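All protein chains of the complex are present and in place, except for one that has been dropped.
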Amino acid sequence: MIFARFLASADVARVLDERAFVQAMLDVEAGLARAAARAGAIPAAAAGPIAAACDARDDAFDVDALVAEGARAGSLAIPLVKRLTAAVARRDAAAASFVHWGATSQDVLDTAQVLVARRALALVDRDLAALVAGLLALADRHGGAPVLARTLLQPAQVTSLDFKLAAWIAPLVRAQARLHTAGARALQLQLGGAVGTRAAMGAHGDAIVAALAEALALRAPEAAWHVQRDEWVGLGCELGLVAGSLGKVAKDVSLMAQGEVAELAEPSGAGRGGSSAMPHKRNPVGSMVALAAALRAPQHVAALLAAMPQAHERGLGDWQAELAEFGPLVAAVHGALAALVATVDGLHVDTARMARNIEATQGLVFAEALALRLADRLGKPAAQARVEALSRRAVDESRTLADVARAELGDAIPAGELAALFDPARAAAHAGALARRQLDTLAEAADALRRAAPWRSWLPPTEEAG
Amino acid sequence: MIFARFLASADVARVLDERAFVQAMLDVEAGLARAAARAGAIPAAAAGPIAAACDARDDAFDVDALVAEGARAGSLAIPLVKRLTAAVARRDAAAASFVHWGATSQDVLDTAQVLVARRALALVDRDLAALVAGLLALADRHGGAPVLARTLLQPAQVTSLDFKLAAWIAPLVRAQARLHTAGARALQLQLGGAVGTRAAMGAHGDAIVAALAEALALRAPEAAWHVQRDEWVGLGCELGLVAGSLGKVAKDVSLMAQGEVAELAEPSGAGRGGSSAMPHKRNPVGSMVALAAALRAPQHVAALLAAMPQAHERGLGDWQAELAEFGPLVAAVHGALAALVATVDGLHVDTARMARNIEATQGLVFAEALALRLADRLGKPAAQARVEALSRRAVDESRTLADVARAELGDAIPAGELAALFDPARAAAHAGALARRQLDTLAEAADALRRAAPWRSWLPPTEEAG
Amino acid sequence: MIFARFLASADVARVLDERAFVQAMLDVEAGLARAAARAGAIPAAAAGPIAAACDARDDAFDVDALVAEGARAGSLAIPLVKRLTAAVARRDAAAASFVHWGATSQDVLDTAQVLVARRALALVDRDLAALVAGLLALADRHGGAPVLARTLLQPAQVTSLDFKLAAWIAPLVRAQARLHTAGARALQLQLGGAVGTRAAMGAHGDAIVAALAEALALRAPEAAWHVQRDEWVGLGCELGLVAGSLGKVAKDVSLMAQGEVAELAEPSGAGRGGSSAMPHKRNPVGSMVALAAALRAPQHVAALLAAMPQAHERGLGDWQAELAEFGPLVAAVHGALAALVATVDGLHVDTARMARNIEATQGLVFAEALALRLADRLGKPAAQARVEALSRRAVDESRTLADVARAELGDAIPAGELAALFDPARAAAHAGALARRQLDTLAEAADALRRAAPWRSWLPPTEEAG
Partner (left out) sequence: MIFARFLASADVARVLDERAFVQAMLDVEAGLARAAARAGAIPAAAAGPIAAACDARDDAFDVDALVAEGARAGSLAIPLVKRLTAAVARRDAAAASFVHWGATSQDVLDTAQVLVARRALALVDRDLAALVAGLLALADRHGGAPVLARTLLQPAQVTSLDFKLAAWIAPLVRAQARLHTAGARALQLQLGGAVGTRAAMGAHGDAIVAALAEALALRAPEAAWHVQRDEWVGLGCELGLVAGSLGKVAKDVSLMAQGEVAELAEPSGAGRGGSSAMPHKRNPVGSMVALAAALRAPQHVAALLAAMPQAHERGLGDWQAELAEFGPLVAAVHGALAALVATVDGLHVDTARMARNIEATQGLVFAEALALRLADRLGKPAAQARVEALSRRAVDESRTLADVARAELGDAIPAGELAALFDPARAAAHAGALARRQLDTLAEAADALRRAAPWRSWLPPTEEAG
């Protein structure tokens, strides 16, 4: 379905490709054969022919045929195993007996899903780091600039741009850290056999699990998690949180890029963000993709959560629903992330316009500061009432609040002090100091996370360059 | 993503195919050119070359390229129009100026989505009729059979199989009727130009809308619905309701097919419902697919609803999210429907086991009838207390409630009457009579809907046979 | 929970009050006794004492006690019936036997929910009419004013305010009509007895259903809908659509009320929309409430849909979840509606600012019109390229596009014609004409719906005044 792909990135679409999933299933089968051989559960000679047959480019593993037969069988793994068995038999009849040894459909499908998810997580991790780096660089370049703080979509006070940026960055850094933790839990081997007990493996169970987990570089779980979905769905929740935090950045960028605000502009350039009907438009297409993800991801997470109560030793319908919802979730999240990386890397920041927008509020955004100053003398309620009256007059007479205040309060507050109350730079200074302190901490944390990058080796070479 | 396809039907997957969507966009462009020519808005000679170029098999419309360029542009329609313009120019330079005349991206994308949805709805409509017919046939064959009614997953009383079937069928018949209504509203042309006002079409607007609506056999809307998504999302809601009603059937089938209940069994046969690890298993794979859809569809509906508040004249992110969620919704729904059609067509009904399951309750499911009979003499509270005591004794002594009642109440209730109270056929008769009345009405309604079949002509020939 | 109430209206909170629900259950029991007596199923003398005891103000029906006992019993109706039976017995021992005659818990709970929902729908219907009337009045007052049309949060072209208003109104009028239809289906009696077959009522079933439906002024259903939830959940879907369409209005109002846009302002006044920390702020609190509802309602709808596959003759957990999610849904929707009625009734419309905002785009929003005009001579691609170049120059040189065009295209386009291309009033005229046509139709439709107002008699007197 073309729109899901339109909102994904090319990188993640490649990782989630149907053929890539089939190959991941075959990787599990190959690994299982080798692990079982290593554990002495099957003849050493069987592993080679099985592994050799595990190539998704073989016509035997035609995706359309697998889907059609899988739909009848109720599992994609059933035709895969059947076809793999036949393919092995063509090479080595004896080895064919040992295909899929001791495993069940869900072992193959869950583990393949884990392998694919790891690659997708590697992309998410790489690009969270890139986005954080991009935003930190913006803070370095423009951070101190005063800018309107807005609450409930209304100008409220003056803050500094780096304070805004820190509020974007901090959740992303935390998200990356939490993903490392959640991934370390959830990226685990599934291998339980028919009902999770590994009964068919007899005494070889522990050895095979250990060997296969090592071969696939996955965590060996305490037990099969066929119907213990909490760690897996927990990973989905983290992805949902990433989408939410990216959506926050996109919401702000798109609001600040409105024509009437114009403090930010997404990068333009050949083919980017134009309009088919309106030649002058520069649409915030990166934000668009991230906002779409922020809207869709919660629903995909809800589907994963709703699928958790899976009956008995393996569920009916719920597990299948979960399988189908995970891919779109991670695709949407990485799509959003890639779009924002491109957006931030080329974001136009107009600090002059930020200043003009502050000015255009006629000083009303300094009203709280003025009220606070007056409160020392009048008490808070009286000070607030006074400032409200002055604000109303400023609005009614199209003057600045500073003007009105100078006229009305000139004897109560020294001129220099009054001017300072209405100085954007001074108003932003407090926020800026807080922000710089936090940005330093965030930069360090980001650095540590980048060094940790637990799934870097799963990035295909071309994508690491991308 | 392979699991979404695994849970869809082959028919609907074909309808929702990426290339099919591109062709639908091109159909809109071709139709628009002809309509504009007919309205005198563009030269008559321009329409032919434009329509001729609108062929998705042309390399110009390579899906991967469209997706890649569309992602940069923020809309799939932008590269499509650009490439179409070039393709037309290769044929007729003058005509190229009139490609996409007066339209905006969203006009093309929304209308293409509508065209694709109509085909998918045709499948849904066809197969709702088939499923209803299959269930009505089951009722004809086995309807009168007594079967346990169960509430809160506990045996409760005896009902008749056709009463159960009527409760499955009625929502499906209503769903089909409601889909006809919702489809008639939602399957409408989108043509508003850049901001919905058709300003670029000047005085030709009404005529072009009328001509294009006629050509595409779509409703001409009162106004552009770029940001009025209620009718479209309303259609999505109806699909969600279908999924829910199908899920109810699947829930019941799967529960009645449990090994310990065994009143129903899904059809088996070559490659259907087997297990990779357990040779004896016959899994309810049709129910599985429908249960998965019932779990996923609500989330997709929620995404559509959540995307409704689209800003100003065209939204940012929300509309794109809506586009991406509609396909998976209709795919899941038709997947469920096709799976249940196959399930019902071959469903094994074991009325003897139904009788044995009633028997196995030791007559406790007749307790309410007994209490009602006693209430005439004792009043309801005393009667209920008495029957509870008798029921407990039956359980404790592993006897049937009929036995206990005969021993304890033999002088109060004549033997024949007592026997009748414990007769499954008599207990089912009341439900059966109600059901037959309702099934007659449903059969008539189903017939009328089948005759109406508003989208039959949009079924591809091969699929009508399928 | 205080926030749900904060986001509801006082009216709907009163309708959904816990004690009001208990009274609704008692109304069902009273009605049932009278209907059964009328049908000759229970002694005529029993109905009076039962009905007399059905008063929720009686200590017997203490809500806390009912909730506590209901939680143990698994149903709120069980303790209610028990306590009602005792209350009747205190009046008339014989009558006590006939309490809840032939009914099951779910009959009482579903019907009570329907009665409560009808009152809530009456409020929704009343206030949809009020909101539409308010918006139509706005269109009368300010409709022709030119205003920026914005797409993807960017200024795009010029439209007329009434075109925007029509796009808000049309979905609300349709929603009201659809609610009438959906309500007529869903507001039906539930009366099926233990397993839906009305077996305990014997031959009296039809007569009791007819009598009770008439007494409660509810539709008599074709069959019990214990596990056929489509019509009820369908009503929930319509409420979800209302929330979405209200959210669209709120989104636009809040965006247009931004300090930097300032085309609209929500009404202020004593205690409305202030800020605890910032004395000058006027927050868009009506939009806030509606946006919150638009965010929450989709999830509540999803819960209703997800609960549809209810097992066998009565579900376990799913039905209970559905009961719990309906109230919050309708509360959120009416809260949003009431908030927007108050917002629109007092909305400040600044047409002068709308004009200034158009001006501030330097004429770029007329670029498409210019390109269209040039396309006649140059062909579309060349015209677009030319206008893009002119637009860029306008931006770079801080001139208006009109200026640049006059200088560059003065010989190609006559001055008067060029001026007309950049005239907001002229640009808005086309949209205005379309809008007025549509607004006339909408006004008529709204009038017809207001006359229909199917649930007006269920509005408590005080609320009709409100």
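In this document, chain identifiers A, B and C correspond to the written order of the chains, with residue numbering beginning at 1 in each.
Methods note: a residue touches a chain if its C-beta (ideal position, glycine included) is under 8 Å from a C-beta of that chain, and two chains touch if they have at least 3 such contacts.
Treat the numbers as computed from the prediction; the structure is a model and nothing was measured.
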Touch with the omitted chain, as defined above, among B:R72, B:K281 or B:R436: B:K281
Selected from A:A94, A:A137, A:A389 or A:A452 as touching the chain missing from the view: A:A94
From A:Q113, A:Q299, A:T343 or A:Q362, residue that would touch the chain that is not displayed: A:Q299
For chain C, the residues touching the chain missing from this view: 1-7, 10, 16, 18, 21-22, 63, 67-79, 81, 100, 103-105, 193-194, 200, 250, 254, 271-278, 283-285, 287-296, 298-300, 302-303, 306-307, 316-318, 320-321, 323-325, 327-328, 331-332, 339
Chain A, residues in touch with the chain not shown (by the definition above): 74, 85, 93-94, 96-99, 149-153, 156-157, 159, 163-164, 166-167, 170-171, 174-175, 178, 194-200, 202, 205, 222-223, 227-231, 233-234, 237-238, 240-241, 243-245, 247-248, 250-252, 255, 291, 294-295, 297-299, 301-306, 308-316, 368-369, 372, 375, 379-381, 427, 430-431, 434, 438, 441
Positions on chain B contacted by the hidden chain, ascending: 148, 150-157, 254-255, 257-261, 275, 277-285, 288, 299, 302, 306, 357, 360-361, 364-365, 367-368, 371, 384, 387-388, 391, 401
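Assume only the chains that are shown with their structure count from here on.
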Separation of chain A from chain C, taking each centre as the mean of its C-alpha atoms, in whole Å: 33
Residues of chain C whose C-beta touches two or more other chains: 150-153, 156-157, 255, 299, 302, 306, 368
